[in-house]
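Let's turn to chain A:
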Amino acid sequence: MSVLADQFTAHTFVDAFRFIGDNASLMLSKTGQTCELAFAALGIALALALPLGLWLGHRHRGLFLALGVSTLGRALPIIVLIAFGLTVLGVGFWNNTAALVVLGIPPILTNAYFAVDGADRDAVEAARGMGLTERQVLLRIELPLGLPLIVAGVRISAVFVIASATIAAIAGGGGLGDIIVNQASYGLAGVIAGSLCVSAVALLTALALGLVHRAVSRSTTARA
Partner candidate 1 sequence: MATQAAELVFDEATKQYPDRPEPAVDRLSLTVPAGEICVLVGPSGGGKTTALKLVNRLIPLTSGDIRIDGRSINDQDVTELRRSIGYVIQQVGLFPHMTVEANIGTVPRLYGRSRQWIRERTAELLELVGLDPSYAKRYPAQLSGGQRQRVGLARALAANPPLMLMDEPYSAIDPIVRARLQDEFLRLQRELRKTVLFVTHDIDEAIKVGDRIAILREGGRLAQYDTPENILLKPADEFVAQFVGADRALKALSLRTLGQISLRPGTWLDGLPQIDASTNLRDALGFLLAGGSDRAIVVDDDGNPLGTVTPEDIVR
Partner candidate 2 sequence: MIPVLGGSGPVIPSFGSGSSCEQNNGWWCTDWLREHWGDTLQPALVQHIELVAIAIAAGFLIASVLAIAGFRYRLLDVPVGGFADFLYTIPSIALFQLLVPFTGLTVLTVEIALTSYTLFVLYRNMVAGLRGVPEDALEAARGMGLTRVQTFFRVELPLASPAVLAGLRIATVSTVSIATVAAFVVPKGLGEPIFIGLDQNLFKTEILAAGGLAILLALAADVALAWFARAVTPWSRA
């Protein structure tokens, strides 16, 4: 029984890799679609959440908002968001993008807030004392000091958005999710192949942002 199961498992993964090889162009275009959807949403989330988080953190205001948004972001299931979106907006790219943006905002907003809010108060005070304007204080002192935390937030957000972009396939989002939720058309090998590809996308993105995090952490500690 267990031998059978093992063989079955091994075969499945061998088949999955064969599937990727046989359908290279399909996999590539699907991966491209997933990336397009996820990174577009991440970009919009970044553009909205980063300035807001930085500004609130700089003013040391909106702690409640920052905390509430992060809890709400965790509590909102992507499926529910997409289903809501479908009932309101119907099938489409923008429905999915909107849902992903909503999910991508919280980690960025919250981390940006705490990064700036928690920047060394003595350094900030000294900068003000030296005559830096508020804008300069934020951009030259608080932002560099808080950069590791901000990048960590972007990383969490990216992982979250990629996972959600995959699920968005149920609302016609396209991409690798299409294959994963459609065993009838692609077979188990296809489903596993799609899962492997999207995992690779998520892991590579996390790895890249992890390296950025490391680099900025090192430079802030070296400066400190």
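Inclusion criterion for the candidates: all candidates are chains of the complex that A comes from, given by their letters.
Please note the rule applied: a residue touches a chain if its C-beta (ideal position, glycine included) is under 8 Å from a C-beta of that chain, and two chains touch if they have at least 3 such contacts; residues count from 1.
None of these values were measured; they are calculated from a predicted model.
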Checklist entry - Pick from 1 or 2: which one touches chain A in this complex? => result 2
Checklist outcome for this item: Listed in rising order, chain A residues that touch candidate 2 in their complex are 5, 8-9, 12-13, 71-72, 74-80, 83-84, 86-87, 91, 159, 162-163, 166-167, 169-172, 174, 177-178, 180-182, 185, 188, 191-192, 194-196, 198-199, 202-203, 206
